[in-house]
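The complex is shown incomplete by one protein chain, all other protein chains being positioned as in the whole.
Now for chain A:
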Amino acid sequence: MRVVLVDAGGANIGSVRYALQRLGVDAQLASDAEEIRGADRVILPGVSTAATVMRRLRELDLVDTLRALRQPLLGVCVGAQLLFEHSEEDDTPCLGLLPGIVRRLPAGEGIRVPHMGWNRLQRRVDDPLLADIAEGAHAYFVHSFAAPVTPDCIAASEHGAAFAAVVRRGHVMGAQFHPERSAAAGARLLHNFLSLEPA
């Protein structure tokens, strides 16, 4: 299986690659449209800002490539936010593969932003991407913006308010948390992504 990591400049690319290696998969970094189109699985990681990653995707001329993919696509953290229409972060137009607007998490009494640490996943839809991830399992989050709970949200989490922790619409998937740093639950999500039956 050919797995590519879209090299959009995010600092966690190496960590995601190692996480896949721990599952026995040697993923390639790719910034070339042809290479990405030819892959069996595409992962869009991102530790950065929505605007920075979108700018990089435009520079590499990858926006239409990502929009046209038919193979399973997984966005991670900012990469998951970019799947939506728009992000409040620097007022950034995103890929628009999923309806919804990414908004800043509301800080409040006892609610600190960035949301940093281990929080529980609340399953909303039974989906093969969540297979063998226990209800209430902890995952590691680090973010200040998040997507809303829409019909595409298959697992939510809560920090002040509920937000989308895992999303899926057909071949388009995203994890707001960091599977590469979420111990067993994270490894399981990546394993499930790699094991999905092609649509």
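Descriptive notes on the structure:
Methods note: contacts are C-beta pairs under 8 Å (C-beta built on N, C-alpha and C of every residue); 3 or more make two chains touch, one makes a residue touch a chain; residues count from 1.
By our rule, contacts and distances are computed from a predicted model.
Missing chain, UniProt name from the options "Imidazole glycerol phosphate synthase subunit HisF", "Amino acid/amide ABC transporter membrane protein 1, HAAT family", "Fe-S-containing hydro-lyase" or "High-affinity zinc uptake system ATP-binding protein ZnuC": "Imidazole glycerol phosphate synthase subunit HisF". Residue in contact with the omitted chain (choice from A:Val3, A:Ala19, A:Val102 or A:Leu194): A:Ala19. Interface note for the absent chain: among A:Ala137, A:Ala175 or A:Leu196, the touching residue is A:Ala137. Against the chain not displayed here, chain A makes contact via residues 11-12, 14-15, 18-19, 21-22, 47-49, 107, 110, 112-120, 134, 137-138, 140, 142-144, 158-159, 178, 180-187.
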